[in-house]
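A single protein chain has been omitted; all remaining protein chains appear in their positions.
Our next item is chain A:
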C-alpha cells in the first residue's frame, strides 16, 4: 500500500523520512512537501516531524558509503526543488546503503544517472549565478544584487562570494524565494526583507551611489565594443545568456 510521507521541506526533514522508510521497512512510499501534497481521500499519509538525531544518523551513514562528490550531488539535487525529486533521492540512499560494490557511480542505473543529471543542472545554475550577479553600489557603501535563479542556489554560491569580496559589504537577494545572503565583512547571514509586495528587480535610483550609473555606462560601452559584428551569432549568444536573465544584467538594460 502506498504510504505518503509529508515533511517540512528541510534537508533534515527529508533525511528523517529516509530514516523512517528504513525503520518501518516501507517498500511503497512517496515523499511530499507538507502543503504541496494533494489531499488524500483514503488517508494513507503520515506527517514526519524533523528529527535532527535521526537525520544525522542517515547522513553519517551515507558519508561512509560515498565520495565527497556524491555528497555534493545529493545537496544540489535537493536544492533543485524539482517536484518528486525526494523519491529519487530516497531510492538513491536505499541503493547506496545496500550496494556493496564500492563508491563509484553506476551510470547504467537510471536513478544514479538521474541524480547526476539533475546535480549537473543545479551546478550549471550555481555557476551562472557566480557569473551573472551584478552588484550595484549604494549610498550606504553596500554592493547589492537581485537574482532570480531557477533553483535555490544561494546556499551554494555563498562561499564563493565570501572568499572573493572579502573587503566589501554585499547582499544577494533571491527575488523569487524572498530571502537573501548578506556579508558584513565578517560573516554571511541569511536575511529576509519584510515587504508586502514582491520587490522590483531594480534598486531605487535614490539609493544608489553617485558614480554607480557612470560605471554601469562604462561597462555597457565596453560590452558593446568587444563585440565583433562580422561574427554575429545571436543563437549562440542567447544559448549562453537565456532571455530570463536579461533583466538583471547591466549590459542588457538601458542605463538612465
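Just so it is clear, a contact is a pair of C-beta atoms (placed from the backbone, for glycine too) under 8 Å apart; a residue touches a chain by one contact, two chains touch by 3 or more; residues count from 1.
Convention: contacts and distances are computed from a predicted model.
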Query raised in the report: The hidden chain: which UniProt name fits, "Putative DNA modification/repair radical SAM protein", "ABC transporter permease subunit", "Ribose transport system ATP-binding protein" or "GntR family transcriptional regulator"?
Result: "Putative DNA modification/repair radical SAM protein"
Report summary line: Contact with the hidden chain, among A:33, A:57 or A:160, goes to A:160
Query raised in the report: Looking at A:63, A:124 or A:237, which residue reaches the missing chain?
Result: A:237
Report task. May I ask which residue of A:47, A:106 or A:184 touches the chain that does not appear here? Result -> A:106
**Report entry** Of A:57, A:127 or A:182, the residue in touch with the unshown chain
**Finding:** A:127
Report summary line: For chain A, residues touching the missing partner are 101-102, 104-110, 113, 127, 130-137, 143, 145, 160, 163-168, 211, 214-215, 217-219, 221-223, 225-237, 239-241, 249-251
